[in-house]
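A single protein chain has been omitted from the complex, and every remaining protein chain is retained in its original position.
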Amino acid sequence: MRSTRGLVTTSALYAVLVSLAVVYIFPFLISISTSFKTDADAAAHPLALVPSTFTTAAYERLFLNSDFPLWFTNSVVVTVVVTIGRVFFDSLAGYALARLPFRGRGVVFAGLVAVMAVPGVVLLIPKFLVINALSMYDSYSGLIIPLLADAAGIFIMKNFFESVPPSVEEAARLDGAGTFRVFWSVVLPMARPALVTIVILSFQGSWNELSHFIVASQSPELFTLTKGVAQLSSGALSQGTQYPLKLGAAVVMTIPVAVLFFVFQRRIMNSSAGAVKG
Amino acid sequence: MSRATSRVTRRGAGRGIRSGQQAAGWLFIAPALVLLGLFLVVPIAMAAWVSVSDWSGRGNPFTGAASFVGAANYGELLTGGGLAQRDFATSLRNNGYYVLLVVPIQTAVALGLAVLVNRKVLRGRGFFRTAFYFPSVTSSVAITVVFLFLFTASGAVNRLLGYLSIEGPNWLNDPRGVLHILLSAVGVQDAPAALEAAPFLGLSWWDWLAGPSVAMSVFIVMAIFTTSGTFMLLFIAALQNIDGEVEEAAMMDGTTGWQRLRHVTIPMLRPTIFTVVTLGLIGTWQVFDQIYAGSQGSPAKTTLTPAYLSYQTSFSSQEWGQGAAIAFILFAIIVAMTILQRVVLRERDAIPRRKRFHRAPVEAGAQR
């Protein structure tokens, strides 16, 4: 009796889960398959998971006959530099907040909390004004420098450093190592899990960033993937609909974050959860 | 902090290290502080000036190319009676419905997914979690492109509806408000005289009550699709914390799963629900990327949002003061909503929320 009911419940559960999973995955599968279709095929059979005529025309156009490779390179450059910068500056600041008793620490901490509450979109116009005033407008430095530190990352590092027992550092300090040395060679290596979290967050954040790049540059040479594909999507490069081309671009720009996601899958699932628990 | 300090002092390491740490502390935090100061704090001050100036986008607004106009820009938006006010009101309406629908639904969906996936005996648990979370890591631009394709007039979604013998609308080009459509189904075609008045921000009651347009509904679905995974993870974490207690409760009175969820799990998840709703409110009032890449406000301005309007007003129409004013009003709305939500939820919140501060980092992370 009971086991039959259990079986029914379990099957129902799996049925629900599987259909939900289909809903969540289908858009990605259909994008990949459509990117290998011809324009006409894509319009005629929008639901078909297998192209009726398989073509790589969309990718050829993207890689050989558009600025797409340039966008891709720019995105890589910005993302790599920003990620390195955030790992370094966030952990420095996080360490200071967690371990270095300096006067004004409380004020700084409160300031960071306040700054985090400011919604990013509100800063679009003012960021342009500042970047322009600093003569960084329309240059790589304008794209990169404003993203080099983020308050959220500082908090994650601060929380982590607070959880490390101070005895290790004290031992090193008594051996005569300076503060930076202690931080660099003793504490930082232990912070690997937190650093991985920062890497994931900043990679994902800067790879997917759009609004900052819009206000920080205008030259086509400085387009990143998000900006380029957004233009593509709103019709800049094409007269018609050209879905295989657009979806191909979307697929390619998703690959790096997808790879990162699958490599660090376990860590991502845990770190987001871990951060919540605080 | 005081613990570490006092220990050092107690050990008699002396003033050298303490003052050294003073300097080191500032040096360590200086780069981050300068960066955040320059690109977060200073911009706000500069924008505040621009929002009360008449800068038209040429010359330096801080050395004479702009003059002080007081609250004129804000007045134009809030009481001007012109196009600017109407556009702003329209964008508030659009985004308001977006928030009203996205926040509760994404919270419910995320909770539902978390409960389903959190089963003790579940094969393929990792797979399901991955499937539900994956949309959250992809870029909003890429997802927008995908949704534009799925929701074309003869696209995938309408084909699916066709199998069910439903003729789908021309989603992204349909400016009709969902509530207006429902009303016309019961015979109300035009604005009843009572609703023609335009008492608030120059938009008639009838227009305020349009509901999200069909086009906006696509963005609403998209938001739920992309954010439910992130919030699911928050719920899973919380569920794992309380699993033991829930089981005990279940053992004791032999309740059904649904009762357990309703009376034990959900009340215990209050703090997490609170977090998710806060994050949702902050995030949904800032819709920009999707609109920029997807619709640019069309059809008939029904997907215009304050964030996009602020950008457009400044960067395209060169009304920089007005654009900055929109941004500040949006800022105020977000702060007000967060506080309001805090007050409303707190009243019914029996469980003390521990370590609220430490949750903050996720806010930013989760919204990006």
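Think of it as A and B in the order they're written, each chain with its own count starting at 1.
Operating definition for what follows: contacts are C-beta pairs under 8 Å (C-beta built on N, C-alpha and C of every residue); 3 or more make two chains touch, one makes a residue touch a chain.
Just so we're on the same page, contacts and distances are computed from a predicted model.
Colleague: Determine which name in "NADH-quinone oxidoreductase subunit", "Carbohydrate ABC transporter substrate-binding protein (CUT1 family)", "tRNA modification GTPase MnmE" or "RNA polymerase sigma factor" the UniProt entry assigns to the undisplayed chain of the complex.
Modeller: For the chain missing from the view, the UniProt record says "Carbohydrate ABC transporter substrate-binding protein (CUT1 family)".
Colleague: The complex has one chain that is not drawn here; which of the drawn chains does it touch?
Modeller: So, taking every chain into account, the missing one touches A, B.
Colleague: Could you tell me which of A:A21, A:A57, A:V77 or A:A133 touches the chain that is not displayed?
Modeller: Among A:A21, A:A57, A:V77 or A:A133, only A:A133 touches the chain that is not shown.
Colleague: Considering the whole complex rather than only what is displayed, give the residues of chain A touching the chain that is not shown.
Modeller: Considering the whole complex, chain A reaches the absent chain at 43, 102-104, 128, 130-138, 177-181, 214-215, 218-220, 223, 228, 231, 235-236, 239-241.
Colleague: Hey, which chain B residues sit against the chain that's not shown?
Modeller: So the residues of chain B touching the unseen chain are 19-27, 30, 33-34, 37-38, 42, 45-46, 56-65, 82-83, 86-87, 152-154, 170, 173-176, 189-190, 297-301, 315-318, 320.
The rule is simple: only the chains that are shown with their structure count from here on.
Colleague: Nearest whole angstrom, what separates the Cα centre of chain A from the Cα centre of chain B?
Modeller: The computed centroid separation for chain A versus chain B comes out at 18 Å.
Colleague: Which chain A residues qualify as touching chain B in the complex?
Modeller: Listed in rising order, the residues are 13, 16-17, 20-21, 24-25, 27-28, 30-31, 34, 42-43, 46-47, 89-90, 92-93, 95-105, 108, 112-113, 115-131, 133-134, 145-146, 148-156, 159, 166, 170, 173-174, 178-180, 183, 201, 204-205, 207-211, 214-215, 225-226, 229-230, 232-234, 241, 243, 246-247, 249-251, 253-254, 257-258, 260-261, 265, 268-269, 272-278.
Colleague: Applying the document's contact rule, which stretches of chain B touch chain A when the two form their complex?
Modeller: 1-2, 4-5, 7-8, 11, 13, 17-18, 20-26, 28-29, 31-33, 35-36, 38-44, 46-47, 50, 60-62, 113, 116-117, 119, 122, 126-135, 137-150, 152, 154-156, 159-160, 225, 229-230, 233-234, 236-238, 240-241, 272, 275, 282, 285-286, 288-289, 292-294, 296, 307, 310-311, 314-315, 320, 323-324, 327-328, 330-331, 334-335, 354-355, 357-366, 368
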